[in-house]
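Written below as structure tokens is the structure these notes are about.
Shown here: the complex without one of its protein chains, the others still in place.
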Amino acid sequence: MFTAGVDLEPMSKNTTFDVAIIGAGVTGASIAWALAKYDLKVAVIDKEADVAMGTSKANSGILHAGFAAASNTLKTKYNVIANPMFDKVCADLKVPFNRCGTFVVAVRDTEMGYLNDLLRQGTENKVPVEIITDSKRMHDMEPELTKDAKGVLYAPTGGIVSSYELNLRLCECAAMNGTTFFLDAPVTSISIKKEHFAIKTPRKEVKARYVVNAAGLFSDKVEQMVGLHTFNITAWKGEYIILDKGSITLNHILFPTPTKQSKGIVVTPTTHGNILVGPNNIFYEDREDVATTTEGIWEIIEGGDKLIPNLPLRKVIHNYAGLRAKADTGDFVIGPTSVERFFNAGGIQSPGLSSCLAIGIDIARMLGEAGLPLKSRSEYLGVIPKPFCLRETPLEELDAIIKQDPRAGHVVCRCETVSEKEIVEAIQRPLGARTLDGIKMRVRPQMGRCQGGFCTPKLLKILSRELKIPVEKVTLKNNNSPLLFGRTKGLKSEVWQE
Amino acid sequence: MTEAKPAEIRCIICPNGCLVTVKERPDGKYDTEGAGCKRGMEYAEQEYREPKRMLITTMRIEGGILPVLPVRSTKELPKDRIFEAVKFVSAIAIKAPVKMGTVLVPNLLNLGVDVIASRDIEGKKK
Partner (left out) sequence: MKEIKTDIAVIGGGPGGLAAALEASKTGVRVLILERDFELGGILQQCIHNGFGLRYFKEELTGPEYSQRFINMLKDSDVEILRNTMVIDLKPDKTITAINRTDGVITVKPQAVVLTMGCRERTRGAINVPGDRCAGIFPAGLAQRLVNVEGYMPAKSVVIVGSGDIGMIMARRLTLEGVEVKAVVEVLPYAAGLIRNRVQCLEDYKIPLYLCHTVTHIHGKDRVKGVTIAQVDDKWRPLKGTDRFIDCDTVLFSVGLIPENELSEKAGVVLGSTGGPVVNELSETNVSGIFAAGNVLQVHDLVDWVTLEAQRAGKNAADYVKNLTRGVAERGRIKVLPGDNVGYVIPQFIDYLGGDTQVQFSFRPKGPAKDQQTLIESGGTVLAKRKHQHVIPSEMINIVTKVDPFAIKNKEITVRIVPQPEEEKKQ
């Protein structure tokens, strides 16, 4: 029976891991990455069939400068430490990143007070910030910015990062260095034994001496499994629309002035050249409800229009939503607990992505202080070689590559210009794609303007061939999401051959 | 003999889409009302008397560059036999190569209509 999730087990089945990390979002991934340089047996457990399937793939993709939160918060502490780390880590792990800078835009004189507050907070947090009121300068820097802009808080250290690719690469780096991933493995209970924890999932029991809870929207439920109750999570939905590449020229991330609840509806370029508008901020009882709504979409279009008038809506290609995991403590919940060797890394809402690298490193330090031996791993691989990417390859080089590997000459995704070679590599890499969403996340087919209209038949065949499963068993994101129900005319169910 | 019920037939000959009422007279001829032209009247009568449709489907083809071959009937067949026709044709497989126009099923269901290939399909190269 085909399982979309896979156990990558370089270890024997009865291993007791040094550390088990529950959650393979950016937080869990960063912790695994930070631990990967040490000679440890680490396991990462996630309920979904792939990594980065929760909030980590459904957010704004922003590296915050760190001027927003109070200086005595973990949010500010980790954001400010992590921010300068992104250049090197993204370069090492080949994650798209652009330190383009952030604008917070006041569109009324009455909003200027907010900018002053942020200037003060930013300065206190030691983040470079300035206020620009000169209209010419504002619009030279950002030509499409609304003419209503009265002033702008400019933070040059803000940037955009592909959050799901960062999540993926952090996990890949960990996998390259021996980390075991248990996917399609929701944690149902955790028993505390004398020297270890026994973490039960439907197919496996994972034993580990130390446990880090990075379970995002369910991090409160996970800590309750060991008898703790130090925080409660509520889910707050943020919806987005994506515009096609080249729809407007946008040089910076644009924020409106913030409200008490949220940073507001943003208009931002992405590292791939699309434009993102969103998110709104609505409480949801169901922590797995990531559907977009009519009202939500209208709300974000209105919010976007405020910053960039007359957004070209005919260039919209998709909408999506993610849920913020908000802890009722008002801050990240990070650190040791009253249960020995059990650590929390929960309540990671904004600026979670911007803080993840620092959280990872600090959790590793805390684990060390709690007795985990932190001996350097010999032959640690910290740099991921740049994978082949057709659209970034100069033509002469591309010609030579095709002569060696004809699959590089088969363009499968026309909108994003993606070849069969890079799709096959995305399946065969450590933590490779096993689903259509997995391919989408790793190499972009189905992200473009046709949203899979052209490439889907080819992707189904490639996944079938590489995973050696019949074409009709290929799924969108897990075993409950097949694309097809079978064949017509009594045709045989087959693995694709070519 | 009970009087046949009149029927309202939507004419499809041109986008006017006249709604034509057709009723069978006791003498076997038809009364039509509402047709905008002669073609429409004739169509409505035919549709009332014996509605006919083209059969359009695919057939399994073995050894070809594609797994299914698009086929059609050479003429329209009675509308109420279409599902049966599709079932019959779906149960047959043919072998590549095939040329457009080849008769694959002669005299389908004894209706005086053939099923032909809509395109060429070459055999798969080994």
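For clarity, chains are labelled A and B in written order, and residue numbers in each chain start from 1.
We take it that a residue touches a chain if its C-beta (ideal position, glycine included) is under 8 Å from a C-beta of that chain, and two chains touch if they have at least 3 such contacts.
Predicted model only: the values in this text are computed from it and were never measured.
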### Task
Name every shown chain in contact with the chain that has been left out of the document.
A, B
### Task
Using the definition of touch stated at the top, determine which of A:Ala70, A:Ala91 or A:Ala291 touches the missing chain.
A:Ala291
### Query
So which of A:Met176, A:Ile248, A:Met366 or A:Leu398 would be touching the chain we can't see?
A:Leu398
### Summary
Among the options A:Ile22, A:Val152, A:Ile241 or A:Val267, the absent chain makes contact with A:Ile241
## Note on the structure
Logged for subunit A, residues touching the omitted partner chain are 241-242, 288, 290-294, 296-297, 314, 316-320, 395-396, 398-400, 402-403, 406-407, 409-411, 414, 417, 449-454, 456-457, 460, 471-472, 475-478, 480-489, 491
### Query
Residue-wise, where is subunit B in contact with the chain that is not depicted?
10-12, 14-17, 53-54, 56-58, 60, 65-68, 70, 72, 79, 82-83, 86, 100, 118-120
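Heads up, the rule we're going with is that only the chains that are shown with their structure count from here on.
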### Task
Let me have the rounded angstrom distance from the C-alpha centre of subunit A over to the C-alpha centre of subunit B, please.
54
### Query
subunit A touches which residues of subunit B in the complex?
58-60, 67-68, 90-91, 93
### Summary
The answer for subunit A against subunit B in the complex is residues 487-491
